[in-house]
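Of the protein chains in this complex, all but one are displayed in their positions.
Entry: chain A
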Amino acid sequence: MYDFEYHKPGSLADAVKLLSADPDARPISGGQTLLPALKHRLNKPTSVVDLSGIAELKGIKKEGNKLVIGALAKHFEVATSPEVKAAIPALAQMAGTIGDTQVRNRGTIGGSVANNDPAADYPSAVLGLNATIVTDKRRIAADDFFQGMFTTALEPGELLVAIEFPIPEKAGYAKMRNPASRYVMAGAFIAKTGGAVRVAINGAGPGVFRQTEMETALAANWSPDAVANIKQDADGLNSDIHGSAEYRAHLVTVMAKRAIAAAG
């Protein structure tokens, strides 16, 4: 990696100050994306701002009909949290399938959501559960937050503080892993919250997206059969050495069926 400055601020305000002062500074939480990029010399920040010492970004708590998860919550913490398991078991189950043991003990929910890798797991839960992204400046609805591959509504220097998940009646997640990287080839997070159904698809396209045709069908008939014959349009989906857009489109339906079955 290239040389860079290292900062470890103790407060959100200090972190924002460091990041705002330097457009080439990068925040780091678990480092599961940034560190490999640094090691491969694909990224050359002037400084790295380590968020791990900021208490305001930590914690998992239930507030009324919401689950509030701090940006620094590690995948392992989400997977094993009694609050998450009780309120949104599908979210805990998802967290337990991200990467491997080492990744789950370093990677954080805030890092994953802010990075918005199309093949990441969490963005589909955020979109499927209609969560709200809380930053140091504002609150952003999930529908407005994800803006395509590695792009979000976050402004330069703006930090993701927490994610508020409404607690659904039902939710389920299923994914097919990329055989090599074990990232998501195609995944579906499906939830019924306050009577409304949302279907979020990750892995298959250039960014997480909602499958509205399935949402309509499921609102009328909450069962795997309702989506079994809905074909995802392959147009615009990812196509690479691991699978064609047509294969991914097919997997979207398969994973949607499984997600509903998992949701019960």
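Quick notes on this structure:
FYI, a residue touches a chain if its C-beta (ideal position, glycine included) is under 8 Å from a C-beta of that chain, and two chains touch if they have at least 3 such contacts; residues count from 1.
FYI, contacts and distances are computed from a predicted model.
Choosing from "Nodulation protein E", "Amino acid ABC transporter permease", "Xanthine dehydrogenase family protein molybdopterin-binding subunit" or "ATP synthase subunit a", the protein name stored in UniProt for the chain missing from the display reads "Xanthine dehydrogenase family protein molybdopterin-binding subunit". When you scan A:8, A:85 or A:250 for touch with the missing chain, the hit is A:250.
Only one residue in the set A:23, A:179 or A:195 touches the chain that does not appear here, and it is A:179.
Of the residues in chain A, those that touch the hidden partner chain are 2-3, 40-41, 176, 179-181, 183, 241-244, 246-247, 250-251, 254.
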